[in-house]
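Omission of a single protein chain aside, the complex is shown with its protein chains in their original locations.
Showing chain A:
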Amino acid sequence: MNIHAPFEPAHATASLAEADRLMTVCNSCRYCEGLCAVFPAMEMRRAFSDGDLNYLANLCHSCGACFHDCQFSPPHEFDVNVPKTLAIVRNDSYRAYVWPRAFSGLFHRNGLAISLIAAVSVAVFVAGFAAWHDPSVLFDAHTGPGAFYKLMPHDVMALLFGAAFAYAIVALAMGVRNFWKDIGEPLATLGEPASLWQAIKDACSLRHLDGGGVGCMNEDEAPTDRRRLYHHMTFYGFMLCFAATSTATLYHYVLGMEAPYPVYDLPVVLGTIGGIGLLVGPAGLLHAKWRRDPVLKDGSRTGMDVAFLAMLFLTSLTGLLLLVLRATPAMGLLLALHLGVVFSLFVTMPYGKFVHGIYRFLALVRYAREKRQIGGA
């Protein structure tokens, strides 16, 4: 019979074309409708542009359920593997939205890039401390208020990290702009309180990282995955650490109190609890990644994921060590180490896995808007 599929809409990449094929299959099936946000969002469309597919890919939480629930997953000839395909498209999208464009190469071998940046940044801090002072300050014990600033004046530290952070914000914002334009969502949505609030709730609870209610599937079809728990530890740990740093900055400039603070004081308490979350969380996520069924994985971007996990883990580890050993001669080196890691975490934020949180959140904002508009609950 001379019947051929007439026209394949042109897509930028083979993965996007595959995602289009899968969404077309799913749209004629819809069995997974109740599992997450991706399928209801898919059903609102009949055709899938690259922007639509990038949106859907960033809406996907990689819970794995639709793979194990699908009657057409491989070895079936329809070869439906939504989690893997959307993971590839999602990871590709990070590179496509990067700002400035010239840095998109950083996503090429992200693990290597991040490690190099981290190593260089740590080295520069160590060398800087040593060059600025007599190298021996690195190995002396310093205690009491302002101890850290003997190694690096507070204003310099604030300026340096303020600049790094500001840069990250600008680069991330440009990425946001590119994403929003690509998916074709009007700017106004970002100002809708109802959509934002819904997205905040969905992101903070990781509502869609639960396989539709039973839990995620990671190594096989048993919904025993604990990634949501570990992510909560990571996410809230990170937030607490961030809060710790912010309070400390306020203490310094508003209250005129200099670090190190006593162990019962707010910055230390927040940082310690957050730090523990940021140790256990990434470790758990890494363990889960190890055990994850390779069939669900992008496969080519493990370096990026591991680099991000490692950076978070190291941020926390060096921070906690600094806390414990701050009265010992190890403090100087640890401070350099910690600052180096944090600095590189900041500057690489727009160029690594961190962006997943931003784009996922934005996708949830759009989904909240769409769902409200078609009258869903």
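Note that in this section a contact is a pair of C-beta atoms (placed from the backbone, for glycine too) under 8 Å apart; a residue touches a chain by one contact, two chains touch by 3 or more; residues count from 1.
Here, contacts and distances are computed from a predicted model.
Q: So one subunit is absent here. Using its UniProt record, which name fits best from "Cytochrome c", "Pyridine nucleotide-disulfide oxidoreductase", "Iron-sulfur cluster-binding protein" or "Tricarballylate dehydrogenase"?
A: Per the UniProt record, that chain is "Tricarballylate dehydrogenase".
Q: Of the residues listed, A:72, A:103 or A:236, which one is in contact with the missing chain?
A: A:72
Q: Could you tell which one of A:32, A:117 or A:341 touches the chain left off the display?
A: A:32
Q: For a quick check of understanding: of A:137, A:214, A:286 or A:330, which residue touches the chain that isn't displayed?
A: If we include the chain that is not displayed, A:214 is the one touching it.
Q: Taking the full complex into account, what residues of chain A touch the chain not shown?
A: 1-3, 5-7, 24-25, 27-35, 40, 43, 46, 65-66, 68-72, 75-78, 212-214, 221-222
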